[in-house]
Each structure stands twice: as C-alpha cells, then as structure tokens.
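One protein chain omitted, others in place.
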Amino acid sequence: MTDPLLSIEKLVVGLPAGADRSHAVDGISLDVNANEIVCLVGESGSGKSMTAHAVLGLLPKQVTALGGEIRFGGRNLLGIPPHEMRALRGNQIAMIFQEPLTALNPLARVGKQVGESIRIHGRMSDAQVDARVLELFGQVGLPDPASLVSAYPFQLSGGQRQRVMIAMALANDPKLLIADEPTTALDVTTQRQILDLIRNLQKTREMGVLFITHDIGVVADIAGRVVVLRHGKVVEQGLASAVLDNPENHYTRDLLDAVPGRGSVLAGSAKDAPLLEIRNLQKVFVTRQSFFARPRRVVAADGIDLTLNRGDTLAVVGESGSGKSSLARMVLRLIEPDAGDITFDGASVRAMKGEALRQFRRKAQIVFQDPYASLDPRLKIGESIIRGPMAFGASSADAVATATRWLEKVGLGANALDRFPHEFSGGQRQRICIARALSLDPVCLIADEAVSALDVSVQAQVLKLLSDLKAEMGLSMLFITHDLRVAREIADRIVVMQNGRIVEQAQACDLFEAPRAEYTRRLLDAVPGRDFFRRRALAGATV
Amino acid sequence: MMILSRLCAKLAGIVFTILVITSINFVLIHAAPGDPAMVIAGQSGAADAKFIEQVRAEYGLDQPFLVQLGTYIGKVVQLDLGYSYRQRAEVSQLILERLGPTLMLTLSAFFLSLIGGVLFGAFAGRRHGTWADLAVSLISLLFYATPVFWLGLMLVLVFSIQLDWLPAFGYANIRASSFGPIEYALDVAKHLILPVVTLSAIYMAVYTRLMRSSLIEVSHEDHVRTARAKGLNEGQILRRHMLRNAAVPVVTFAGLQAGALIGGAVVVETVFSWPGIGRLTFDAVTARDYPVLLGLFLMMSVLVIATNHLTDVLHRIIDPRIKGR
Partner (left out) sequence: MQGFMRTFLSRPAGGVGLVLLALVCLLAIVAPLLYPVSPWEMVGIPFSRPGENGMLLGSDTLGRDIAAGIVHGARVSILIGFASTATALGIGVLLGCIAGYAGGAVDAAIVRFTEIFQTIPSFVLAILFVAILTPSITTIILAIGLVSWPPLSRLTRAQVKTVSQREFVQAARCQGQSTISVVLRHVLPNAVSPIIVAGSLTVAAAILIEAALSFMGLGDPNFMSWGYMIGAGRTVIRQAWWMSVFPGIAILLTVVAINLVGEALNDTLNPRISRA
C-alpha cells in the first residue's frame, strides 16, 4: 500500500486565552489518499475549518498549531520555512473557500486573478498564461470563457464565482484540494452543480480532496471516506458507506437522525378553515442609486395567491431572491405591498390602521432567521419579552409571570430573565425569540428561516419544539425556508416560489413524491443526500 | 443612450446645485441688517448714492421677492457676479485673475496630501500595533489638531526667520521680472513649498489615519487569505491585493474634501500673502467688500463641484464596481 497523500497525526490547535475552550483541534488524526474524497463533517465549533486551515498554514494570527504533524510529500508541513510553504500553496495544495464573493479580490478581473496563480508558480509567457486561463475556465464549465475572463467578481453569479475559485485552485494541477464548505453560501440547485463539478474534476485528475462540510447530506453524495468531528476530536471515521449506513458512535447517529426531511415531527391534521388568505399580491422593489439615475426594479411578488388554514403549517420554499421573506414581511405589514388582498380571520390586513394593526400583529407573531440580530443587545431577556404583554395592558408582575412560563416552556429556566442576549448560544436565542412571540398568545406564527442559521442537531430540537407547541396551542404556522428538507419535516402543505411567483403548491408528501412543476423537480434533485436518506428511511421502515 | 441619459442626469444635478447655492447668496443678501442694495454695492459709505440707485434698478430691488430672485439668478447665469465699487472692477474679472495661483496651490496640496497620506497610512497599517504605528498615529493626531494658519506661522518662524531657507511670503521674488523662464519657475516653486506643506499637513494627517484603518480592515478580508493560499508572499499580497482596495475609501473621502481644501487655501494664502482667490477673500473680508465675497463663494462652489466630478472619474478608474451601476 502506498503512503497517503496527506497525513494528519495528533494535530493540536490552540485557541487564544479567553476563548470558550483552550483547543480548537484536540489530537485529530486522519489521512487523505490520492484520488479520493475525504469529508470532514461536524457542527460549528467542531474544529473542522481549523484543521483545514492548519494544513496550509493559514490559521488566524492568535491561533497556533501546538502539536502533532501534518505530513505531505514526506515532510511535516508544521515545520517547514515560510518560503517552502508558499511554494506548496496554490501549487501542490490548493484551497477553495465558503464565500466566493469575498474570497475574490473585488477590484481585479477574474481572469487576471486566476492567471496570477499560474504566474507565481512557474515561468510561462503571457500568451501561455492566457491560453491556460481560458482552458481552465472551460474545464470548470464557465460559459463563454473568452469574455468572462475580463469580468469583475461582482458581475458574476454566486455559482460562477465559485467556479472561478475552483479554476484558480486547479491552475497548477494540485495533488490535494482542500474545500472549506464550498457550497454552503450557494442556493441548492447551484450547490448541486458545484458538487458534481468537484466530483468530476477529482475523478479525471485523480486528486485527493479534503472536503469540509456541516451537511451530512453532502457527505452522502460525494464522500469516499468520512471523518466525523465533535469539539475538536474525531468521533468516528471510515468508509462513507460504512459510517453512514452503520454508524457506530451515537453522535454520528444523532447527526444522521437530526437531518430533516421525513416529516417526523409533523403533528396534527388540518381543518379546511382559512385563517390567512392572500390574493393576487404584488410587490416591486425600486431602488435608486441617485436622485437622477434610472431606478432598478426587483420583483418580489407577482400575483401571489395562497391560503393558510387554521391549525395548518404552510411552508413557503424558494431560493434566494424568490421573494419568500418579503412575503412574510408583507403579511405583517412590515413592508407595504403594491397591490392585492391579505385577509386574516376575515378582516382585511391592508386596511388596518393604528389599534387594529396592533391587535392583528398580536395574533400573528414572527420569528426571524438570525437569532443574533433579533434580540436587542442592550436589553435583558426578561425586558425584551415582557414589553409585548405590557404593551397590551398586562401588569408588570403578570408579564414577568408570563415570560417565566414561556421561558420554561421553551426549555430555558426563569434565571434567563436577568441575562443578556450575548450570554446565550444561537439555539437558545432562537428559543427566547419563540418565547417572546408566544407570550402574546398568537393564533398564527410566522417563522422566517427560523432554523436556517442553526446547527443541524439544534435545528432538529427547535423544529420539534415548534411542532410540539403548535400541537398544544393549535397554532397555525407560515414557515418560510430555503430548505426543502426542513419544509418536508414540519409542513402540512408546501408552496414553492421562484422570482416572486408560486410555481407549485401541494400537500407536503405529494410534493415530495410526485412534483408537478419542473422547477420543483430540479429543487428536489438538488437536495444533498436525497437518495441516501430515502434508502435509509425505507430501511428504517422495514426494521 | 445610457451614457447620454446619465450625462443629462449629471448636468441636471449640477445645475440644481448651483441654483441652490445662488439662492443661499440671495437669502444672505436679504438677511443682512439694512438695505440689500447696500450689501450688493459694498459696505455703506463705500459707494455713492448714484451707484446704489443704479444697483437698485439693475437688481430690481423694488420688485416682488421672487422676481428679485429670478433677476439675481439670471445675472449669475450670464456670469455677471456684480461690480466691486471699492476695487473699481468686475468681480468675475477680479476672481479670474487670481484663479491660477490658487489652483496651483490647492492641486499641489491635494496630490501631496493624498500620496503622503496613502504612503504613511500604509506604512503604519502594515506595522499595526508596533511603535512605528503608534508614532505615525500620534504625529497625525497632532497635525490633525493644529490650526492651519498657526502651522503656517510656525513654519515661517522656523524655515524663514530662524533658518532663512525659504521665503516667508509672496508668489515670486520682487526682482522676478528680470528672471529667465527657468529661474522664474524655480523661484515660484521655492515660494510654493511652505504654503503647500502647510495646507497639506492636516489633510495628510486625515488620509494617513483613514488609510491606516482601511488597510487594517482590508488585511482581514477573505480575498487576502485567498491570495495567501495561492502562494503569494506578503509583499506581493500588499502590493497587488491590499493597497488599491484600501485606497478606495481614501480617494472617495479626498474627493469630498475639495470644499474644505479651498477653505484651507483662504487661510493659507492669507498667512503667506499668496496672490490667489483666498487672499482676495481676506482682503474682501477686511474691506467688507460684499459683492466680491458673494462672487467668490459662488466661484469656489463651482470649483468644488468640478473637482467632485473629477474625483468621480478617478474613483471609477480604481473601483470598477461603480461603472455598472
């Protein structure tokens, strides 16, 4: 057996004093062979990115590798002088990053940025470099390479930018490619294309790929072998098929179980009594760069019709720019629609003013995506919650009692009342936001990407909490998400949106089993790990 | 077509701005204590009754307010900035004569401060957290807090009076008329050094601070990590991926400083008796020669608007993201 291409042994990476723990990476060992994809999977804080950055010596300033070895080509990369490390970077070992917009220099043409990679590692004439850049652009599937080379990053789409990053990484035919969450910032259909591209390039070039991801669905799609990390330690590693099908460690099993998409928390059945009706909703955002310049138009809603029944959960699914978040905000009149009707409980929402609007908002509460931005950083948790009930006439003592009750209900104690938002984790904050919303006794809850920023295991807990509360209180829910799996998990019915239009709406299970619209089919096909989880579900059902 | 409509929009903006500035002048004339005709003619006592009557008729001061505004704007549009009774000359003529030296002074100061600021800022930002950084930051703080006119006096005290290296005031030597062209240019350049350094110092300090923090910010950006992952060394990263990006906000800000720069020139020209429109401003203030002051304010505003559009072009060259919008 040949030596592995990259061999990490007992790597320890220290964090600066004052961090929540002393080591980001605590004795990780793993190998990457030529011609295979190894997935490094874990939740936030597992040390997966630190491990990847340590290989190329790209750790942040205060973070240092304290021990262990990273062997590549017979040498320990932790001990080599800087100029030798630079000779490896972008040459034998290349790396691509999560956010392609910020990873590219905004002021330089993309062709020049790719060409730079070639120039610094070899001696080629300008003509040769240009030809090579064109060839690379073709290989990564960029349309019309000849004109795209002179584009600036802001002129490209997210998927195209990531293809440019990949072209840059492949410039010198690296033996090892490190991909740090390369598809996390992309829409699901784009993610599918990039994953396919990486897999194909890896096969044709027989590269070793170290692929970092938080999404076990992605692992199921592309990994040869998988390493599961938690708190800076390896929990389990092995062939992907073996680990995914027969996880030995309970954490791996939990991770797999936490992946949404089987409707496992779905509860309750719907009656056909409409609570919220939206008819022919229209909204165009017009932005002006300056007073005299021609405005830009973005269509957020183009004749949207939908109905949310009492006790029902309706998921609105779409990629970025589909208008799904604007829809949620228009329902609550946080944004004013241009035209159309919104009826809530028989009353026209668009006609409401003053006190009527206030009473309506009490009944229809919202939970936002970013748990860090949705709580006032200067207020104690208790303050944030009690202001709602008090705005509706509750006494201070009653409001505190209500707040306490709800904090306990969402799994936090009364001692959370006197603490500030920054003392809580993302999942805990999202629970606080739910408590704040529910403390007003709403009949309808709007969740705007409410679980999207959370780790998968936390996401599962919050989805379960929402589902339980809904069953207990008979809430109706409008659930906005970009993730079809999450929609499938919690929704009775699903609406699929694209460019401000509804392309399909159906019962959740029908939509998954027999999608009618072409776009829905594409979305479904793009869901990472779909085949694997379907097999897994079937196997689970037969056991 | 797109270009044409953008150009029209831009022109409309400029015209609108000039209209607003003209109206400010007009409002000030009327807000002054006493007779507006006195203001336009110059301070009371300076002009004789006949001239004041002439002004009253010319500016339609017995007409309704809006008609007066219209008349005033009409005169300005025809580049008629009024007549300085005191100096017995058209205001526009007075200003045009003095424009050259001021442009020489402000443009030199603009480029000196921008180049110096970017270099010092990059030097300090590169050494973030070191003694060199602290020293540059402290010095720029001091210059930032120094009154421009006082700095000019101190430079005169040191370099002209104590060391006798450079002339203390004026545009050229008294015997300049006998100089050859090269000798003359050198003489003017020698006279230019102290005023330019004085006027540049505060802006150089501002740009240094801005460039420093901008560079530190850029150094944390993702694309710098990408450059590192390509195998570039730190010097290449600085030159190819950081300097230009960090300079963008500095250039933007420098463009906005055009108005302040011209205000600074007023003070500097006063200190160094530099025969530009700044010195003219000081003389007009001393003599309360209002038509000259009003005309100067308009002219300088137009200059600033022109500079703003020039820096806009510069900005488009270094930041391609603006073009598409």
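A and B label the chains in the order they appear, each numbered from 1.
FYI, a contact is a pair of C-beta atoms (placed from the backbone, for glycine too) under 8 Å apart; a residue touches a chain by one contact, two chains touch by 3 or more.
Not measured: the values here are computed from a predicted model.
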Residue among A:375, A:486 or A:502 that touches the chain left out of view: A:375
Omitted-chain contact residue, chosen from B:7, B:57, B:115 or B:256: B:256
Full-complex contact with the absent chain, from A:231, A:362 or A:380: A:362
Absent-chain interface as seen on chain A, which is shown: 288, 291, 329, 332, 334, 358-359, 361-362, 365-366, 368-370, 372-378, 384, 387-388, 391-392, 421-422, 433, 436-437, 440
Contact set of chain B toward the excluded chain (per top definition): 16-17, 20-21, 24-25, 28-29, 31-33, 39, 141-142, 144-150, 153-154, 156-157, 161, 256, 259-260, 262-264, 266-267, 270-271, 281-282, 285-286, 288, 290, 293-294, 296-297, 300-301, 304-305, 308
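Methods note: only the chains that are shown with their structure count from here on.
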Footprint of chain B on chain A - complex, ascending: 56, 58, 83, 86-91, 94-95, 97, 99, 102-108, 116-117, 120-121, 152, 154-155, 165, 168, 289-294
Sites on chain B touched by chain A in the complex: 5-6, 9-10, 12-13, 221-223, 225-233, 236, 240-241, 244-245, 248, 318-321, 324-325
